[in-house]
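Yeah, one chain of the complex is gone here, protein chain that is, but the others are all in their spots.
On to chain A.
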Amino acid sequence: MTGDIAIRAEGLVKRYPSMHRAALDGLSLMVETGEMLAITGPSGSGKSTAMYALAGLIGLEAGRVEIAGRRPEGRADWTRLRAGPIGLVFQEDWLLPTLSAAQNVAMPMVGGRRRARDRLIRAEALLAEVGLAGMGARAPAGLSGGERQRVAIARALANDPSILLADEPTGELDRDNSRQIVRLLSELSARAGVTMVIVTHDPEVAAACTRQVRLVDGRIEGGP
């Protein structure tokens, strides 16, 4: 599979009304299938904005994104992609406090083909995969920060994505937990061939990736 393009972004421009310069200023980026790419850069350089653009969570003034072999147009296309080949992880876990860990993981499967019982069985399996075997019944409030982020990763994997986009996934964790999360993501990348784009401040996290790019003022440093 190596050599296939998982993500191709060309000339992305994003302006926020309140900013005098563009948050994304003609950003172009290519990610090969199976790659684990780190996006680093100073605060405010547009890393999060870039990731949301790749996930279709924000509208763009210019540019186009090709992802998972498709060129999504419009909200419905993007929604379908996020319900399938694109999984997302954020700095905060955003677990639903009223649902158990397993139900949180099952949440993206609602509306899919699986029946309610099978969703929970798969959720438990995914929790085991992120090192939380047997903890499906726990409420998010009863989990540590590291455990909660693992649940969030399991949730991102719910619909078997081929691409995982993560914005500062270790941003709220201590060193130990951060290392464990990075190890988990590396394993997933190696074992399941999931393409990863990880936005991070942390050089250690970046070093664990197969490639790094640095974003400055809304463009890749040294890029086109």
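A few points about this structure:
Keep in mind that, in the parts below, a contact is a pair of C-beta atoms (placed from the backbone, for glycine too) under 8 Å apart; a residue touches a chain by one contact, two chains touch by 3 or more; residues count from 1.
The rule is simple: contacts and distances are computed from a predicted model.
UniProt records the chain missing from this view under the protein name "ABC transporter permease", selected from "ABC transporter permease", "CO or xanthine dehydrogenase, FAD-binding subunit", "PadR family transcriptional regulator" or "RsbT co-antagonist protein RsbR".
From the set A:30, A:68 or A:107, the residue in touch with the chain omitted from the display is A:107, counting the whole complex.
Shown as candidates are A:29, A:55, A:143 or A:181; the residue that touches the absent chain is A:55. For chain A, the list of residues touching the undisplayed chain reads 48-49, 52, 55, 57-58, 75-76, 79-84, 86, 88, 90-92, 94, 96-99, 103, 106-108, 110-111, 116, 119-120, 155-156, 158-159, 167.
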